[in-house]
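What you see is the complex with one protein chain gone and the rest in place.
Right, chain A next:
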Amino acid sequence: MRHIISILMENEPGALSRVVGLFSQRNFNIETLNVAPTEDATLSRLTVTTVGEDRVIEQITKHLNKLVDVVKLVDLTEGSHIERELMLVKVKALGAQRDEIKRTADIFRAQIVDITPSLYTIQITGDGGKLDAFLAAMQPVGVLEVARTGVSGIARGEKVLSL
């Protein structure tokens, strides 16, 4: 099963490599990874999506918790949560297709954020499935480049991940 683990860790050099290294060292799998500092400059928030049986996920969270740089973590998929990914995609946009691409982007609530005479750069947010569906819709016109952030997430309701 797929899990989204969100981690608050010390914003220190080497902390990221310890987390990433742990996954390869213990043969755990990383689907996506996303990391940035938080409102507290001493902390970074790292969100990783991984796939595994419950026993493996239990080991992953235990080993992550053991890392001295990891302050706190939560498995978002244990409860109701919001997950988002941002994607920037360049597609070929020529002649009549320019209108069609614009209409498709509107349907997906995506925005065209840059244009040239021959291509559009489109920004879209959502969960992974929505982004995949948009890419599939764009395939016929020609996808030139894709940049995805990986999943970021937060729990619904009153639950807060903080110190």
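Here, a residue touches a chain if its C-beta (ideal position, glycine included) is under 8 Å from a C-beta of that chain, and two chains touch if they have at least 3 such contacts; residues count from 1.
Here, contacts and distances are computed from a predicted model.
Trainee: Hey, which one's the missing chain according to UniProt: "ABC transporter permease", "Quaternary amine transport ATP-binding protein", "Acetolactate synthase" or "Tetratricopeptide repeat protein"?
Mentor: UniProt lists the chain that is not shown as "Acetolactate synthase".
Trainee: In the whole complex, not just what's shown, which of A:70, A:87, A:105 or A:131 touches the removed chain?
Mentor: A:70
Trainee: Out of A:59, A:77 or A:104, point to the residue that touches the absent chain in the complete complex.
Mentor: Considering all chains, including the one not shown, the answer is A:59.
Trainee: In the whole complex, what residues of chain A lie against the chain that is missing from view?
Mentor: 9-10, 13-14, 17-18, 21, 25, 55, 58-59, 62-63, 65-66, 68-71, 163
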